[in-house]
Every structure is written in structure tokens, then in C-alpha cells.
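Here the complex is missing a single protein chain, while all its other protein chains stay put.
In this document, chain identifiers A, B and C correspond to the written order of the chains, with residue numbering beginning at 1 in each.
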Amino acid sequence: MPGNTFGKLFRITTFGESHGKALGVVIDGCPAGLELDLVAVQAELARRKPGQNRLVSPRKEDDSLELMSGVFEGKTTGTPMAFMVVNKDAKSKDYSAIKELFRPGHADFSYHAKYGIRDYRGGGRSSARETIGRVIGGAVCKQLLSSIGVEIKGGVTKIGTVDAKRCVWPQVEENLVRSVDPDVVDAMIAEIEAARKDRDSVGGRLKVLATDVPPGWGEPVFEKLDAVIAAAMMSIPAVKAVEIGAGVDCAEMRGSQMNDLMYPEGFASNNHGGILGGISSGAPIDVTLSIKPTSSLPRELDTIDTSGKPQRISTKGRHDPCVVMRAVPIAEAMLALVLADFWLISEAQRSVREGFSPHSIVDYGLKE
Amino acid sequence: MPGNTFGKLFRITTFGESHGKALGVVIDGCPAGLELDLVAVQAELARRKPGQNRLVSPRKEDDSLELMSGVFEGKTTGTPMAFMVVNKDAKSKDYSAIKELFRPGHADFSYHAKYGIRDYRGGGRSSARETIGRVIGGAVCKQLLSSIGVEIKGGVTKIGTVDAKRCVWPQVEENLVRSVDPDVVDAMIAEIEAARKDRDSVGGRLKVLATDVPPGWGEPVFEKLDAVIAAAMMSIPAVKAVEIGAGVDCAEMRGSQMNDLMYPEGFASNNHGGILGGISSGAPIDVTLSIKPTSSLPRELDTIDTSGKPQRISTKGRHDPCVVMRAVPIAEAMLALVLADFWLISEAQRSVREGFSPHSIVDYGLKE
Amino acid sequence: MPGNTFGKLFRITTFGESHGKALGVVIDGCPAGLELDLVAVQAELARRKPGQNRLVSPRKEDDSLELMSGVFEGKTTGTPMAFMVVNKDAKSKDYSAIKELFRPGHADFSYHAKYGIRDYRGGGRSSARETIGRVIGGAVCKQLLSSIGVEIKGGVTKIGTVDAKRCVWPQVEENLVRSVDPDVVDAMIAEIEAARKDRDSVGGRLKVLATDVPPGWGEPVFEKLDAVIAAAMMSIPAVKAVEIGAGVDCAEMRGSQMNDLMYPEGFASNNHGGILGGISSGAPIDVTLSIKPTSSLPRELDTIDTSGKPQRISTKGRHDPCVVMRAVPIAEAMLALVLADFWLISEAQRSVREGFSPHSIVDYGLKE
Partner (left out) sequence: MPGNTFGKLFRITTFGESHGKALGVVIDGCPAGLELDLVAVQAELARRKPGQNRLVSPRKEDDSLELMSGVFEGKTTGTPMAFMVVNKDAKSKDYSAIKELFRPGHADFSYHAKYGIRDYRGGGRSSARETIGRVIGGAVCKQLLSSIGVEIKGGVTKIGTVDAKRCVWPQVEENLVRSVDPDVVDAMIAEIEAARKDRDSVGGRLKVLATDVPPGWGEPVFEKLDAVIAAAMMSIPAVKAVEIGAGVDCAEMRGSQMNDLMYPEGFASNNHGGILGGISSGAPIDVTLSIKPTSSLPRELDTIDTSGKPQRISTKGRHDPCVVMRAVPIAEAMLALVLADFWLISEAQRSVREGFSPHSIVDYGLKE
């Protein structure tokens, strides 16, 4: 409840600040016996790290993982896994000038109001660097989920005024902006470059999809699958809207359009985004996020200081003119975390339910 | 975690089905000493009940409350309050024909997949009648919050293709569709009547606002105020999108537009919707929901039955051609529940923090 | 966290006061499809109710159950079950004299300090009448657990200075004090009668046992099976000590005595009480509770009033001179609740773990 833990049966607790000693995560509840592929976990981190290409923050971090516990002879043991990533390129001097100022669009003022103290170096805990722990946790969940065929993928559908018109998944990771539409990659890049040239930033939208999720995951009425996904996604820095399936477009639709008809071979459409009554339907889970333009701008803006006096501020650090593409692996991680947790929760009920029949009593006994 | 409980320190647990004996809620964690206005709680229920006017379901329920515990001599005692509403106009025979069929757009199939059994009468637990418990809980929270000046209100901003163009709060409860814009009330009503005439339904959008929320509420990083609001709202039946502040529009904005500048007298704008870094900023909390058109349609649609065979279905029960206006008090209730809970959580930290100074040691002693 | 909810996946929330309108419980997380035997639930309530025999409180309550939700055509549906028991023989006038006084040994003072307000009628929420909800919840769990052969039973091992010397389970429910030892029943009854004659009360001890619990239930390190049992038991009114297996006697033992040797046919002894490292071992779960003598005494005692002034008090209500035998069904209920919850939690992990193998992918599909 203090807020740095996510999940019920599969649970992560993250820690660390942008310019602190290290960031990390404790993963608790991962079932024992999973052969953990650490290279794949590291690869997910590489997808979100700064300095990947010319469009993102030039901060130099290799974000290399260290695993402290919970794995024995290559397999998970059911005990907590602690992962750590040491900060290497923290340039705290960049930030001392803004110690007493509240950067517009950032969490500086609200943290100050809440805590009365604030690690102002690079946003401290409110920096998106916090998401390292999420991506590590999500990477473990992806491995877990892929054991039953659930796959998760994401891509950018809009940068500024440029919209994707079609979805071609295989090429998404190949283009600099992770656009789902290869035809608009250049236009999206141009949008970002234009914003940077104007000493400004630009927002966008991304889609995350989970396929082959079995029907029956999710817990009515307050822990509906879509409700928990909404929380997971809205907790990602810069997200201002979460849509499931048809999303905001449902407002203009008639019921006869919106209702996805059912046939023996499956749903005819997916306006419901794979979730009905808060429970997975077997159709792909389809989530769309709107990401605000980066708040840090290399131009002067009006603000106030901690004593309430008017000031001017310009952020000089190393920032991204657009964070939408870096948010893709983070959103995938959050979806993976939600689904792994609901898989566990669903199995509990299903397994006990089937246990009502005396034949299914589990033999936990020793093996000869 | 089984899903029928919401909140951490202020917590509700709801129960009941559309055509069961009763629905209700247990409210746990309400601080002692609140003079509970039961008439005001009943009034909130009246705002969501069916049969209010010609645009909504004709089901006849007075939804009268019974309080079983937790209040003594008119005041809350800090112990759980149990409220109950008995179902009176449950017409179960309406539903027996669809016992083996999955209604498109409804939770029938996903409940069947999850539980293997289903109370098919009026949607059972997946009926929006479930929200009675939420509205009762929210009504108590509103009373709590108003003690420090926090007020919550909501109104409809869109029905089908008709958009509100301005916001005039005082008249919202006076018009049949709870439109925030008095100029489009007739057009909105016409949109609903047209859908009904077509044996169809129509969706829409609504806005909820909380004013005078103190800065500092919300818990980074996973229990951010906006994350918990997103979950709360997405858990309401028929909601497909949740937006905070600028919401989906942020995607096309530049940072220089999106950033709300700060001045000694407050924020110049409210694109952030009252939440920065997951913590309230003191600006109004501004949430928008998109509501899908009612799934129950009095026309034949393709579907399957529980053995997977193709069938046709037409819903004959008493349904709303549009539920957007009835969702307003429910959305307000959910926002009130979230805020009351975060008020408690925030006070815990603030009060202990101030307790570091030896002068603030609480004297719990007896009064002479 | 406000404290009236117990359990994680199988969860109860209780409400109600001794002299309020009703008491009850919402049971959330019970797997769907259980054929619920309501007569058996009512029978458990009968085991704890007052007025059973001449040794307990003469309050006349039939404690008859009403079920409001969650069961359809005789089976649980996976949605919350709400049960209610209306208070019939509440004699509030008995208590008005002590409105301003703190009864020694009772929760009057601490409730007053915590809440600043107090339902003083019969102890309000702090009355043992609160345990009705626990017993109902436990009765449902017993039905669940017996589907895999887990059985729970309890009996009294000590009343005042009279100790049971042997354990004969079949006769426990036949004697007035639920003694596990038929030879000391008369001596135990005499102990209680003597206390009553002295206008005093007497304490005792009871044992609860769960047999055929599969090995592997419990979650290290903070949610160990014994830790959660300890909380469950210590939450029962009047309990002052919880022991597992050898309990307090382990302090004088050598390791060579305490260690239970393992053989192919099982453990040679059960000093560990069925729990090793916080996880069930397959041996019987063995728990002992020490119950303090009833605090309400029909004799004058020194105390203070709400303004801190010295006073004398004598409790005139209808009270039990000994509550140990009435605590037996309550302790069984709490053990059942803990075990049902851990069964669900354990199944989640076990089932997913086995899911790593591609053959075990669950087919949730429709049945032809």
C-alpha cells in the first residue's frame, strides 16, 4: 500500500532513484522450477534503456543486471528474486540549479507537497528510470506466460499528428520509433525531429496486445482484468489515457455495431478488446495508451519556487524529445505482470474447483 | 483479492445479484464519529436507480436501504457498516429462455468459462445492479470528504454523436440526461430515442470532477492516484476508456502546450487533470469515461450456446437504451471511494512525519 | 486492513454488534460449483450459540441464518455469499448503567481511546457475538476442505486446574464441556460451577487438529502457515497464547527429543505440529489455545469512568462463567479459514508450475 509493490500472487516491489546508487526489483511469487533465461531479461532492459539511438536521451547506461537471490542451478526456487542495476552515468550537477524550483509538468511540486523533502536529482523516484524494475519483472512474466503460449507485443500507433494506418507486427522492433505501420516511420521521425528543433517535445499513442490468453482470467467486480490493466498502465509515467478494445470510439457507436457477435469459430470482431465483464474472453487483450509529450523542455517556462515566488526555468539535462517508443517495453511489461498474476489467481480457483471431485486429490507424496 | 473488495484503509465489500434476494455492501474503515446522514445516502441511490424517467429501464425498485451495524446514536463507531437493499421487482422468468445462450457484449461467456456455472437471471453478479453497493459506499465517502471541503460532481459530455460544448454544473441534475451542456439536452434525448426506435442502443461519455482536493494524495509508483482512479473507473460496467485531464488529446500536443505553468495563484491550466507524478496537485481532479452502448438489444443477433452451436438471440428484458446518465452517480461514487482512501493513507504519513518533533506527541489520555 | 476482513484468496468480511440489528459475513473467493449444505452451516452456529446448556450464557438466540447472495440452484457461483443473523434477544437496558464505566478486562477503555465513541451495549463489536461470522465462514471452508479429505476437530484440554490426560475424540461433542478426556468431564464441570458459585469465572485450554492436510501449504517467510494460524487464533476473543505442536514445552527440550524423525511410513512423532519452516508437512496440524477466564463478573471491582475518576463496577448481564467450550467451534472455524485459503494459494503455484510443461495447457474451450 505504500505503493511500490504491484501484484497479488505474482508480485514485484521496486526501488531506486534516477541518480541514486542503484535501482532494482524484488520479484516474489514466481512459481518454482522455471528455467530463467537471464539473457532475455537483459534484452528487455536494452529495449527501454537510454542512448539506444539518436531520438532518445543520450544518457549512457548499460543497465546491466545483477541477480542476488531466488535462482538455484538455473531455476527459480519459489523464493524471492532480487535484481539490481547500478547507476553509472548519473550527472547530478545538471540538476542542482533547479533544487528550489518546480518544473512544470513534472512531479516536483506534488512530491514536495506530499513528502516535504525531495531528491531533486533527475526527478529522483519520479523519474521514468524507475521503470527498470517493472521491465525486469515483466520479462520474467513473459517467460512464464510463454510456457502456455501467451505472447505480448506492443508498438507505436501515433506520434504527434502522424497516425499509423495499419499494423505490421514483424517490423516493429526494426524501426527507430517502433511504429506498427512501416509506411509512416519517416513521418513519425520527422515529427520528433521537428519538436526537438523547436526545443519542444511531442506525445503519441501506443498499443499493446496479448494473444492466446485463455478465457476466464480476471476477478469481478473490482479486480476486473481491465480494471487492473488500467491501473497498471496509468501508473506508467506520462500516460494520460487507457483504452480497452474500441476505447473512446465506443461512445459514438450503436450497440449493434459494438457487440462482437459469437460464432463457433470465435468472435467476429474485437471491440471488447478481449475482456467481457472484467474476465478474459479468449480474444486478444487489446490496450491503447496515450502518452503526453515529455515535460522537460530546453526552453524557459514560467513556474514558482518552493517559497511560492514566480520564477523562470529551463531544463538542461539529457532528455528525450519523445518517450512514446521507449514506453512500449514498459507497457508490455505491465501487461505481462497483470496477466501472470491473474493466471495464478485463476488457477487457484480452477484447480480447487476441479478438486471437488475425489479423483483429483493431489498426491504430494514422495517419488520412489 | 477475490475481487469484491475495494480500498485499503477505507474499504467496501459488495455482494448481490440482479435477481437474488438482496444486494449490499460492508463498509470498513470509516473513521469513528461521523454523523451519518442516511437520507443523503438514500438520495444517491435514487440517482442511480431504474425507473427514474422514460429514458431508462422500467424496472420498479425503490432501492430502500437497511443499515445493520456500525452506527450508534447517529454516529459511525469505527466498526463495519453493513447496508442492504432487497430486490423487489426481479422478474426471473424473463431470462430463462437465454439460460444456455451467451448474449453478445455481455459477460455470459466469460463467466461461464471462469466459473463453469452462472446465475443467468438478469446477468446475475455481472449486472450493473451490482453498483448499488458502490453508490452507498461512495455516498458515505462524500460526507467524509465534504468535512474538509472536497466536493465531487459529474455530468454527461457526449451521447452518441452529440457533444457537450460547455459545462454548466448547476443544471446537470435537472435535465433527463445529466448533460453538462443545457443547449444539447434535446439533441441527446433525441439520440437516445432514435436508438430505442431502431431497437438499438447508444454510448457516450461523462466527466467527473473533484474540487479542493489537497495536494499530496496518492502513492507512487504503483498506487498513483491516477492509477487507482483508472482501476476504479474501468471496474464500472460498460466503461471502455479512462482519461485524466487532457487524456487522449495529449497525444497530439507539444510539451509547451501540455505543461501547465505554475504561478503563485495556482496552475494556469489543467491538462494534468489535478495529478502530477501520481500525486494530487491541488488542481481539480478531472476524469473522463467512455461508456459503450448497452449490450442488451431487443433485436436478433448471432451467438452460440453453451455447447458451442450457432444460435440467434434477442434480449427481451427491461433495458436502458443508454446507460451513460445512470453511470454518473456510480462514477462519482468510485471517485469518492478512491479519494477517501487516499485521504486516510496520506494522513498516516503526514501525521507521523510531523510526530518526529517531540512536541506533537499525541495525548490519548483520559479527559478530566 | 481496517481489520474486519480475513484471508487472501478465500476471504471473509464480518460485521455486526452484540446488540445491533444483525450480524453477518460476506464470503468472497469460494470456488464455484460447491454444493453448499446450509443445514451443516446452521449446525456449526448451533455449536457456538448461547443458551445451549446450563453452563453458558442464558441469552436466547436461535441464530438462524439467512443467505442473501452467491448461491444458485444449490451451488456456489464464485460470487460473494452474504449471510445474516438477526439479533433477537438483545437486552440493551442491562448495559446502560455502565455507559460511562470501563469494565476491567474488557475492551471498553481501549475502544474508547481508539474511537472516541463506543457502542456500550453488550460490548458492541468487541463482544464474542462477533464470532458468528467466523463460524459461518469456517463452516463453508470445512465443506470445501472435506472434498479432499481434510478434517478439523477441536476439544477442551483444560478447565481451571483440571487437565485432560488423554484424547478420545468421538465423545467430545457429547459432553457439556467438550472435554477431550471423558474421565475429567465431571471435574471440569465442577470447576465451572464452583467459579459461578463464587461469582467468579475460570479459564482453560483447548486443542484444534486438522488431519490429512497435504504437505506444501504455507508461504515463507512472513505468511508461514503457523504464523497465519497464530494470528487467526489470537484474534479470537479471550485467547492469550497460541502453541503449535510441542508449544511452550519445547523450551525445556533437547534437540534430540524435539526433532521428529522421518521414516518411509511418516514422522515418528509430531512435536512440530504438522508445520516445518512454515509449510505443512503432512502430519496433523496441532494447535493449542489458552483462554482467559471471562472478564464479566457479577461482583464489584475497582475501575475508572470516562472522566478518569475511580468507580466500582459489577456486570449484571447474562454471562458465561467459562467460555472455553464455546471457543471450540470458533477455533475450528479459524483453522478451516486459514487452511482453505492456503489450499487455494498453494494450488495457484502448483498448477502453474506444472503448466511449464506444454502438455498441461488448460483447454478452457466449450464442451460439445
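As a convention for this text, a contact is a pair of C-beta atoms (placed from the backbone, for glycine too) under 8 Å apart; a residue touches a chain by one contact, two chains touch by 3 or more.
These numbers were taken from a predicted model, which means no experiment stands behind them.
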Subject >> Full-complex contact with the absent chain, from A:Val41, A:Leu55 or A:Met84 >> reply: A:Met84
**OP:** Quick one: say which of C:Arg125, C:Lys142, C:Arg178 or C:Lys207 touches the chain that got left out.
**Re:** C:Arg125
Subject >> For subunit B, the residues touching the chain missing from this view >> reply: 1, 8-9, 29, 31-34, 78-79, 144, 147-149, 214-216, 220, 282, 343-345, 347-353, 355-356, 358, 361-362, 364
Subject >> Hidden partner interface residues of subunit A, rising order >> reply: 1-5, 8-11, 13-17, 20-24, 26, 28-29, 32-33, 66-70, 72, 75-82, 84, 113-119, 124-125, 304, 306-308, 364-368
Original post:
Mind pulling the subunit C residues that touch the left-out chain?
Top reply: 1-6, 8-9, 14, 102, 104-107, 109-111, 113-114, 116, 125-126, 130, 158, 160-161, 195, 198, 200-205, 214-224, 226-235, 237, 240-264, 268, 271-273, 275-282, 290-297, 299, 301-304, 308-310, 345-346, 349, 353
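Keep this in mind: only the chains that are shown with their structure count from here on.
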Original post:
For subunit A and subunit C, what's the span in angstrom between their mean Cα positions?
Top reply: 43
Original post:
Which whole number of Å gives the spacing of the CA centres of subunit B and subunit C?
Top reply: 36
Original post:
If you look at subunit C, which of its residues touch at least two other chains?
Top reply: 1, 8-9, 29, 32-33, 78-79, 364
